[in-house]
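With one protein chain removed, the remaining protein chains of the complex are shown where they sit.
Let's look at chain A:
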Amino acid sequence: MRWALDNLGLLGQLTIAHARLAIVPVAVALLLALPLGALAHRVPPLRGTLLGLAGLLYTIPSLALFVLLPPMLGIPYLSDLNVIIALTLYALALLVRTVTEALESVPPDAVASARAIGYNGTSIFLAVQLPLAGPVLLAGLRVATVSTVSMVTVGALIGVSSLGSLFTDGLQRRIVPEVLTGVVLTALLALLLDVLLQLAGRVLMPWLRAERAVATA
């Protein structure tokens, strides 16, 4: 506690850096996963291939990716970009499956009736399929967010600053409170982002509360 209070400025900086290194990859991955998941959903022969590749991608150890990416992409090892790209790939691997399954969870009746009353392809996707895929999408997004927050810490091993730096630094200098602070703050950050996602879900999907109230009545 003492140690944390003496280093508030540093902790603030590292928390913000950490949040950025987690949020950017998840957001970018979601934007990429939407068209890929839609493709896997629309073209059944591609489903297996796309989801298989995604699964394979996820099995590459993160440290290996941090080391392999820079020479492949011509970026420096010690850069935020290195971590952001690697974590985007992991989040993408999770979210392509999420988006595919979320679209599959949409009741076909709702899609058919939207088509029957004159929604075109794009508006069916944006105004019907996407919102109705919302609950499954949100669940997957929460998993991806929490796991990305925890993976950011690995970046500290190659020297990219985040709350993970408190682990590496604390270990080297044998400051146990520093390591503990890092653990607690990482968990709190994950929790905070998770709560924010749940709140966003409530605001964006008001019909779910109505449905749940009926289901439990």
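Note that in this section a residue touches a chain if its C-beta (ideal position, glycine included) is under 8 Å from a C-beta of that chain, and two chains touch if they have at least 3 such contacts; residues count from 1.
To be clear about the criterion, contacts and distances are computed from a predicted model.
The chain not displayed here is annotated in its UniProt record as "ABC-type quaternary amine transporter", chosen from "Cytochrome c oxidase subunit 3", "ABC-type quaternary amine transporter", "Isoquinoline 1-oxidoreductase alpha subunit" or "N-methylglutamate dehydrogenase subunit B". Contact with the undisplayed chain is limited, among A:L8, A:I117 or A:V203, to A:I117. Among A:P131, A:P177 or A:G201, the one in contact with the hidden chain is A:P131.
Of the candidate positions A:L8, A:M72 or A:A210, contact with the hidden chain is made by A:A210. Residues of chain A in touch with the missing chain: 107, 109-110, 112-120, 128, 131-132, 205, 207, 210-211, 213-214.
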